[in-house]
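Only one protein chain is missing; all other protein chains are in place.
As written, the chain order gives the labels A and B, with residue 1 at the start of each chain.
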Amino acid sequence: MTATPSTQPRSPSPMAFVRVVAAISQAAGWCAAGMILAAVAITCQMIFIRFVLNGSTVWQTEAVVYLVVAATLVGLPYVQLLRGHVNVDLVPLALPRRARFALAVATSIGSIAIVALMLFHGFEYWHVAWERGWRSDTVWGVRLWIPYLSLPVGFGLLLLQLTADLAALIAGDDKPFGLEAA
Amino acid sequence: MDPLLLGALVAAATILVLFSGVSVALGLLIVSAAFLMIFDGARSLELMPEIFFGKLDNFALLSIPMFIIMGAAISSTRAGADLYEALERWLTRVPGGLVMSNLGACALFAAMSGSSPATCAAIGKMGIPEMRKRGYPDGVAAGSIAAGGTLGILIPPSVTMIVYGIATETSIGRLFLAGVVPGLLLVALFMAWSLYSTWASGDAARLAPRSYSWAERFEILPRVLPFVAIIMGVLYAMYGGVATPSETAAVGALLCLLIAIVIYRMWDPRAIWAVLRDSTRESVMILFIIAAAGVFSYMLSALFITQSIAQWIGTLEVNRWVLMGAVNLFLLVAGFFLPPVAVILMAAPILLPIITTAGFDPIWFAVVLTINMEIGLISPPVGLNLYVINGIAPDISLRTILVGSLPYVGCMVLAIILLCLFPGLATWLPDAVMGPAQ
Partner (left out) sequence: EARELRLSHQWSNQDVRHKVAQMVADEVAKANVGLEIKIYGSKSLFKPREQYKPLSRGQLDMTVLPLAYAAGQQPAYNLTLMPGLVKNHDHAARLVRSPFMKELEKKMAEDDVMVLVHGYLAGGFAGKDKCITGPEDVKGLQMRAAGKSFEQMLAGAGASIASMASSEIYNAFQTGVLDGANTSSSSFVSYRIYEVASCYTPAGDVALWFMYQPLLMNKSTFESLTPEQRKALRDAAAKAEAFYLEEAKKQDAESVEVFRKAGVEIAEMTPEDFEAWREIARRTSYKAFVEEVPDGQRLLDLALSVE
């Protein structure tokens, strides 16, 4: 059986760094939930304006899309904190304890590397949009660096959370793949 | 390198990376980055965040968190219990009545929730302990809820149908309607099996339910009204010219939150946060996979793998039903390991041209695909519904759940066969409501 995603916060780590990062990820989770709620409210407002008042709805679709994108990116570290990202741990569970620990470290480093890559190029993309003053091609004309900011922020926070997870793993405070049972 | 050979290499690498225990979304990104770097140069690597953002930049995706909120809000109240109890009072004389009320409650709840785990959790929290208390075997209790929960993605609204609609550019309104009749068919098959197995076990007498007076039966009906109100409200918004299907989801989410707070008195901010937290967790998990699968399919397309596979299949001279069988087998195996959205997003761009060239209807195929994905939800090693059952009843072993849900898997396979024999089961309702397809 795979690890059950937990809705409970993990037990507090003795490392201050890990605890601070957990608090940041928790705050990011509140932001993400808030943005999803805002998207619900704006969509309902749009339907009301259009269907009841027969008015123009120019900015809502775009605002809602960017809110959901930002909620996803900013929510990444929080979901990582909750171990909510699905994985297949059939092989790890079949391995002996030491190999399992090595594999956990390896996947952790692989995750950090790919997120660092996304952070680097995501920041670059955000920077181009900022430098060139890109806007969306609608009447609303959003300055695109605002929604694109969620790329460096989301991947940056996820990188932080993954680093904290690796630290906890190496220190032996965190035991993924059922390492506690082995 | 030959694109087909490259495709085989990508498949092998993907399996290897995903089996290492890395999260599915990050694994897809790792494989994409590696292949883009080696076979396409650094300039494609620079594009990854842009593609990632672009895949999420889609209004229809909004409905995913919304339909999840609907389920989470209602499942946090005693509404699920009310629904289940109402059904039980009415189905009481039937052997195995309790399993049947649970299945019926799952089906009704599925009409409000776009996600399968939410459906499973909403009914299971009440249903599993109750069934065990009344002497039903653990396997039956857990298996029926695990399977009943999968109806969440077949009976509209459905997150996987939305994702399929986006990936293949088919009408989401039409896809939703296509799931209705097959959903009812599946409920009927599940119920028929439960009835038969209770009767065959010879325990029907022991499982005799307590009886309810007619007064008790009618008294509970008003408590089902909020459900009816939500379902009617959403249907009216969607098909009555108020809003597009993606926008309707927001109406549903708002309605469910309001009903939870006002009618079920969910006033504690911690309870509201729990709803938001669970919805955010599930939505972000799904949307992350959607975006990462988007980067993955960019890689497949940039390296000309998607195009080459479609061409290659086109040159094969195989019977279309053999092809359909092979496609289903592939989906079934993929579904063992991957959550439905990941399978749909990775497979749809490759499979859809094959399916339509062979003369199959993409709407009909969406239903077959969804039932196939339902099997994956209750099969190890990655079965989202199994996590939920495990959370509700940690003392029931995985083996027991699996054995208990096996007969229901049989029902799903039977439903796929029936759909192949009578495609009208899926296409009749959308054609009747929205006019014949193109």
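The definition used in the following text is that a contact is a pair of C-beta atoms (placed from the backbone, for glycine too) under 8 Å apart; a residue touches a chain by one contact, two chains touch by 3 or more.
Keep in mind it's a predicted model, so treat the numbers as computed, not measured.
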| item | value |
| --- | --- |
| Sole residue of B:39, B:84, B:190 or B:298 that reaches the chain not shown, by the stated touch rule | B:298 |
| Those residues of chain B which, in the complete complex, touch the missing chain | 43-44, 46-47, 50-51, 54, 57-60, 169, 171-173, 238-246, 298, 301-302, 304, 306-307, 349, 434-435, 438 |
| Chain A residues touching the omitted chain (full complex) | 50-51, 54-62, 128, 132, 134-139, 141, 144 |
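Methods note: only the chains that are shown with their structure count from here on.
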| item | value |
| --- | --- |
| Distance from the mean Cα position of chain B to that of chain A, given in whole angstrom | 23 |
| Footprint of chain B on chain A - complex, ascending | 1-2, 4-5, 7, 29, 32-33, 36-37, 39-41, 43-44, 46-47, 51, 61, 64-66, 68-69, 71-72, 75-76, 78-79, 82, 84-92, 103-104, 106-107, 110-111, 113-115, 117-118, 121-122, 124-125, 147-148, 151, 155, 176-177 |
| Of chain B, residues touching chain A in the complex | 17-27, 29-30, 33, 45-50, 52-53, 56-59, 61-62, 65-66, 69, 237, 242-243, 247, 249-251, 253-254, 257, 273-274, 276-285, 287-289, 291, 337-339, 380-382, 384, 386-387, 390-391, 398 |
